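A short worksheet on the structure shown next.
Excluded from the complex is one protein chain; the other protein chains are retained at their positions.
For reference, chains read A and B in written order, and residue numbers begin at 1 within each chain.
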Amino acid sequence: MTSRMNETAPDGAERTASPGCAKRIASNQRGSTAPAAMLALVIVVMTAITVYIFLKKIWWFPPSITDEGAQFDAQFLRTLVITGVIFVAAQLGLALALFRYRDRGQRVRYFEGNNTMEIIWTLATLVLFVGLGIYAEKAWASVHFVDASPSALPIEVTGQQFAWNFRYAGPDGVFGRTRPDLVSASTGNAVGVDPADPAGKDDIISPGEIVVPAGRQVDLILKSLDVTHSFFVRELRLKQDAVPGMTIHLHFTANTTGTYEVACAELCGLGHYKMRATMMVVSEADFEKWLQEQEAANQ
Amino acid sequence: MATHEGVSAHAHTAPTGFLWKYVFSLDHKVIGIQYYFLALLSVFVGMALSLLMRLHLVWPAMKLPFIPGGIMKPEQYLALVTMHGTIMVFMVLTTAPQSGFGNYFLPIEIGAEDMAFPILNMLSFWTTFVSLLVILAAFFVEGGAPIAGWTSYPPLSAVGDASGPGEGLGQTLWVIGLAIFCLASLIGALNFITTTVDLRCKGMSLMRMPLTVWAWLVTAILGLLAFGVLLAACGLLLLDRLAGTSFFIPGGLVFTDTVMTAHEGGSPLLWQHLFWFFGHPEVYIAILPGMGVTSHILSNFSRKPVFGYRAMVAAICGIGFLGFCVWGHHMFVSGMSPYSGFAFSLLTMTIGVPSAIKTFNWLGTLWGGKITFTCAMLFALGFVSLFVTGGLSGLFLAQPTLDLYFHDTFFVVAHFHFVMGVAAIFGIFGGTYFWYPKMFGRMLNEGIGKVHFWLTFVGVYCIFMPMHFLGLVGRPRRYADLSGVNFLAPLHNVEYFISIAAFITIGAQFIFLFNFLYCLKWGKKAEENPWRGTTLEWSIPSPPPFDNFAGRHVQVYRGAYEFSVPGASQDFIPQDAVPEKEGGIH
Partner (left out) sequence: MRSAAIDELELIETGNGGGAILPPLDGGGDDRRRWPSPEVSRRASFTGVQLALAAIVMFFMSLTSAYIVRKGLGTDWQATPIPRVLWLNTLILLASSATIELARRRSEGQSAEAREAQFSRWWTITIVLGVMFLVGQLFAWRQLAAAGMFLRTNPSSSFFYLLTAAHGAHLIGGIVALLYVGFRNWKRSRITQETAADLAALYWHFMDGLWLFLFALLTLGR
């Protein structure tokens, strides 16, 4: 605020422009049109290219294969539209402002603010952002606030440096006990199933490949043998850290058959980049067939 | 000096001797420059590391310099990732904008002759320097630098060699170096806050402080409260690594078929909570000074007051406060309670509001102004564009539903590079072009500076915008090689494009370095107020005398951004210009 003092400083001296003050602001340009135009242009072009790439989906998600995935896609699109509008408006607004008000010798319109506008855009932003966040809650809740149904197919997922191993409970529907000291890759006991536990005798271990039936809910039970890993399947639109010392559940229902890649998404050491597995979504019939093959191999 | 009223008494004696003048100086200006040079050295080291990373990703079979053995191994790549992040976040972004420029200009802009505790100031610089040496030492010990990322999650970072190369002495040195950095930062923060609270000159009320000072103040408060937490976390991690405790390490871990019996019962999530409770305020520490500088520069070169000064102050405080409430958004998929996840999500969306207010107000500052496109102004304008881009991608990541896909993908890398690795850097560049005349008494070459700006502005968009698209495809972070997972194969062209853009952009920074170093000696001499600015740094010689105001008693009569005031005799009124006697309304 401009001070409207009418008194002087004690010694009555006045300090206006001192000799050390530049007469004009130093700049290499004659006039401001060239840099203003260039900057505005760069911003506009950047905005246009970005919007184009998003609109044309030149690089995009793979198609989702679950209902929750569809909810993800819808929320993403919602967010993209809103942020896209804001992005375009802000970048173009910036380009417009810097070009329109480049120095052409005009008078400056002096204003220090506008409380009404501040209030309006603060409230609008608050409502928009928080509203978006609340709206997103539904999809999050369906994944995480609800447990897997009791009839879901449980599959244990064990991450280790640098592989994924999957375990099915077998015909008895019970997972056998595991002990860390029994883990032995060389003898094929990748997750350390305890031979003393009868429930574990029919467990099916599938190294590097997880097979799930389409249309049936699957309850993944995520574990880790050593460090934190993260189970990521793009088509499921799901990711969950596998933390040693914890058992974490993640459920989904796949609805499209196919073969999908599982990647590790938490830095776990030098082999992090090649810690992949395969997820096969098959029909119920094919799944039963696969299970029987595995059980036969177990005998 | 004749125009300055007041006493020409020598209130202080200037230091003599090389050591006291340039090495262990107690002068906040020298210390600010020391910090700036530390950051300058660190940023080139950090860029070199990222260049090696980008080269390896697209030419994995290439023999690279500085890599023992020539062809990069995965653990070497991860060591580069770790050290790039660590050095850039701590030694560049936490240092240059705050400890560098803040040290130099905070006392001057509030009319003080130095910081409150000059000896502590000197100590905090040298402690920072020691921490840099300790962290860099990790490269040269057996096993090499750590591979757990700058976030250093246990158990990977806690169990030592068992989890991989680099996790031995290298990781230990990293933790110790970081702990030392925490101490240095705490001391520095203490100094900044005390100075701002207690040493403002007459007339410098809180609402007349430049926004740079507000930003430095709130940043210092964040630092004071956050670095103690990191220090505690580092202490616990060190004990787990060296003393056999189990704060973060659960039991029954199996490495190469061998059970680790030495630890049990600890929680990896405990580290994440402690780290991110520090880590989130840390990123606001990195950006807030840049926001302050941007407001300052936009106003100066639009010849208009900052639009909505009070709202800007409120936004800085709001960002600071909310910054402590959102750390869980780094942990949506960590195994943390999903209910907490939802709460953190809403708070994170809320923190977008003060950031949006600042953006609106920057546009409002430009609107109706009279803009000169100096290099400083170009970088400030670039900051606004980059911050908009980076901030908006945050809206995706703040929603846990979407984060289920984007977490640990290049979408996150794009987001934080835009806000930290570019916008904050543009804040540093803007500050450099703006304040270089004052600090070194010489002008930077504007023409060369503009080449630097264009190459960099276009370059960073070319590097980091495509990373959003990599994220959409699901490209995970910290992958040493792109051949391990099939769905990455179609992305090779994008990766090439990014690497080429990085190569060119990093090269452009040498133009800046040349300009900087050349003009130290041969730049055009700078006058006192080359930018016709209003704040107190423009009322003293370039460079300033030892005690800033040469014994003059500074008094401030108005706010910091009185540009183009109607009825004034020129288009700016310095903060300390004495009002006219009668009838004047200046």
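In the analysis below, a contact is a pair of C-beta atoms (placed from the backbone, for glycine too) under 8 Å apart; a residue touches a chain by one contact, two chains touch by 3 or more.
Remember, it's a predicted structure, so these values are computed and weren't measured experimentally.
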item	value
Residue, one of B:31, B:156 or B:190, that touches the chain absent here	B:190
Touch criterion as defined above, residue of B:72, B:87 or B:229 at the omitted chain	B:229
Per the touch definition above, residue among B:72, B:89 or B:201 touching the missing chain	B:201
Residue among B:219, B:267, B:294 or B:499 that touches the chain left out of view	B:267
Identified contact with the non-displayed chain, of B:112, B:439, B:560 or B:578	B:112
Chain not shown, touching residues in chain B	7, 9-13, 110-114, 116-117, 186, 189-191, 193-195, 197-206, 224-229, 231-233, 235-236, 239, 243-247, 250-251, 262, 264-267, 270, 273-274, 277, 547, 551, 553-555
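The rule is short, and it goes like this: only the chains that are shown with their structure count from here on.
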item	value
For chain A paired with chain B, centre-to-centre distance based on mean C-alpha positions, whole Å	24
Interface residues, chain A side, partner chain B - complex	1-9, 11-22, 24-29, 32, 35-36, 38-39, 42-43, 46, 50, 53, 58-62, 71-72, 75-76, 79, 82-83, 86-87, 90-91, 93-94, 97-98, 101-104, 106-114, 117-118, 121-122, 125-126, 129-130, 132-134, 136-137, 139-141, 143-145, 160-161, 180-181, 183-186, 192, 225-228, 230, 232, 234, 237-241, 243-246, 248, 261, 263-276
